[in-house]
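Structure provided below as structure tokens; questions to follow.
Just one protein chain is left out here, and the rest sit where they should.
First chain written, first letter: the chains are A and B, and each begins at residue 1.
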Amino acid sequence: MDVRVVGIFIARRLLGLAVLLLIISFLVFSLIYLAPGNLVDVLLGLGEKTPEVVAAIRQQYHLDQPFFVQYLIWLGNALHFDFGRSIMLNQPVTAAIAARMAITLFISVYGFVVAVVAGLVLGTAAALKRNTAVDRGAVGIAIVGVSAPSFATGLILLWVFAIQLGWFPVIGTGEADFGDRFWHLTLPALALGITGTALMTKMTRAALIESLEQDYVNFARSRGVGPLRTLFVYGLRNSLIPIVTAAGLVIATTLTGSVLIEQVFSLQGIGSLLISSINNKDIPVVQGTTMLIAVLVVVVNLLVDLCYFVIDPRTRMKGALA
Amino acid sequence: MTAVLTAPETFVKTKRGRRSVLVGMSLVIVTLVIFCALFQQFLTPYSAGTQDLNNTLAGPSLSHLLGTDDLGRDVFSRIIVGARSALIGPAIIAFGAMLIGTLLGLTAGYRGGWYQTLVMRWVDLMFAVPQLLIAIVVVGVLQGSYWEAVLVLIVLTAPADTRLLRGATVAQRNLPYVEALRVVGVPSRRILAGHVWPTLMPLTVAQTFLNFATSIVTLASLSFLGLGVAPGAADWGRMLAEGRDLVVVNPWAAIGPGLAIALTAASMNIVGDWLLERLSSRGRARA
Partner (left out) sequence: MTGHEKLLEVEGLQITANVDGESRTLVSGINLTVDPGETIAIVGESGSGKSMTARALMGLLPDGVTVRGNVHYEGTQLLPGTRGRRLHKDFAMIFQDPFTMLNPLLPSGRHISETLRDEKGRRLRKPAARAVEIERLAEVGIQDPTVATRYPFELSGGMRQRVGIAATLASNPTLLIADEVTTALDVTTQAEILQLLKRVQRSRNVGMILITHDLSVAFSMADRVYVLYAGQLLEQSPSSRMLIEPLHPYTRGLLDSDPPLDHRAATLYSMPGSVPQASTVLHSCPFAARCAWAIEDCRTAATPLREIGGESGRSSACIRIEEIRGELGLVSEPSTADASGSEVGMSSSGAFLAVNNLRKEFSRGGRRVIALDSVSIEVAAGESVGIVGESGSGKTTLGRSIVGLETPTAGSIHINGVDATNYDALGHGQVAKLRTAVQMAFQDPYSTLSPARAVGPVLREALRLDNPQASNADVAELLKLVGLPASYARRKPAALSGGERQRVALARALARKPNLIVCDEIVSALDVSVQAQILNLLKRLRAELGIGYLFITHDLAVVRQITDRVYVLHRGRLVEHGPTGQVLDAPREEYTRSLVASVPQNTVTLL
């Protein structure tokens, strides 16, 4: 294990991450200028349009400065987690986000866990029992999960389980306690999880099938290595890289999918904040929430890459970066 | 976005190697949807916009197979009409992305060097951020129309194809036959176009279908959020958003379009896998 190799890798990736976020922030910032409509009117919102107010706005948003300077000012503030004030909500953007983070994170993580567990189980079962009903069923679920839009499945779940059967509440996020929240948010999380399950099932199945076809598995069997150890140490462990990659994709999917799901289930999360701020042209909020989601996804990707180091010893060796 | 849904051979082949029932059904559905898109005038009992304010939120009946929505419009007809916007955009997206992806991926994979690095850096950048998010923000802030959404999605889908084709090209480039052709003296352009591309053709066709399927869903997601379509348009995503509020009274106003999206996308996926299976086995080497 060469610490230098790992260290250089992390340094490179962090640098790449910084560059990436910089580019994204630039694009996000520039969006205001591309939006149709007079910028000042947009920033004014519903207030009265008087010369003093206009001047104040021009002052507040540095609209008289060159574009690039405005960007740098904005970036400086962003690095202090200051994205300005929300026009429609009349509160600091960060406050608005903070109030809603919990719900989005909850359903994302919940959906992620469901997807990973279900996907691993289904994918493994399918790989072990190829060409049987189990395999066909699992692959069928995979296709449906990938094809059916999460908002459609969310709606169906809502209708069947909440409205018709009444097993789950239709609206609300559950304030009482963790268990209550859990129950309220199960349906949205499941809807999010279905697409993720499809991804995980497909990747796990494919990776496991390939691993189990390798010579080293046959050699292990010929030496009397038992079926359990063969499955876990020779099959799954050697499939970890694609599986972890898929898990990373799943998180990215659940994070962004929450935008849609929150609409279906009327949840006050980051996703619905983003949508309403887009519809209301609340630019500062748009910028803030986009940056937040982007940062989350990018960090997840980095974590996934770091996992590779843990999984595969070949990546840790000198010269592995070549 | 991982590449082709690698063919689950469980589906596309029955024991006797013939086309499985599922593939058959998918082909039928795809044909049906295309038919609806092309000939909707002859198929719809009502026009998409005809309102009947006396008959709102009715359940399914003989005159309205899937009932009516809150403005009394026939859900069934609107679904048929929606087939057009559900197919045209995705078709252009899939094709456009594949065109760009093939050009960039093939040339980058073959040439290598700084050109390849540049292209792949761009791909990495595009991949690093969730595409749906970008699409929502861009189309939303710019208040784009359907076609602007299509354009944005072409740009967002192309990186996946580029990455896929570059990887495949690099794999081919290191194979003896490419080196042999270079030594024989065949110019690079001809090697790429006449030898590498035909070998990769099954992959690109399958990927195009996959793009098609995912674009259907993505475009529908955008319209569900109110982006890219006018309110009241007979678009499946939009109908689902509007139908959501009516789900207690006439669930079919939402379930109908929902099923339409899911079935069309799923069928496209299956047909794509089947094509991959069919096209690659023709070139398969003898053991």
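The working rule: a residue touches a chain if its C-beta (ideal position, glycine included) is under 8 Å from a C-beta of that chain, and two chains touch if they have at least 3 such contacts.
Nothing here was measured: the structure is a model prediction, and the numbers come from that model.
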{"item": "Option touching the unshown chain, where B:Phe39, B:Tyr115, B:Trp147 or B:Tyr177 are the choices", "value": "B:Tyr177"}
{"item": "Per the touch definition above, residue among B:Leu142, B:Val155 or B:Met201 touching the missing chain", "value": "B:Met201"}
{"item": "Option touching the unshown chain, where A:Arg13, A:Arg58 or A:Arg130 are the choices", "value": "A:Arg130"}
{"item": "For chain B, the residues touching the chain missing from this view", "value": "13, 15-17, 175-177, 179-186, 190, 194-195, 198-199, 201, 282-286"}
{"item": "Contacts of chain A with the absent chain, listed as residue ranges", "value": "130, 214-216, 218-225, 227, 229, 233-234, 237-238, 311-314, 317-322"}
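Note that in this section only the chains that are shown with their structure count from here on.
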{"item": "Inter-centroid spacing, chain B versus chain A (mean Cα positions, whole Å)", "value": "22"}
{"item": "Interfacial residue positions of chain A with respect to chain B in the complex", "value": "20, 23-24, 28, 31-32, 34-36, 130-131, 135-136, 139-140, 142-144, 146-149, 151-153, 155-156, 158-159, 163, 199, 202-203, 205-206, 246, 249, 252-253, 255-257, 259-260, 263-264, 274-275, 278-279, 281, 283, 286, 290, 293-294, 297-298, 301"}
{"item": "In the complex, chain B residues that touch chain A", "value": "1-2, 5-6, 8-11, 125, 128-130, 132-133, 136-138, 140-143, 213-214, 217, 220-221, 224-227, 237, 240-241, 244, 247-248, 251, 254-255, 258-259, 261-262, 265-266, 268-270"}
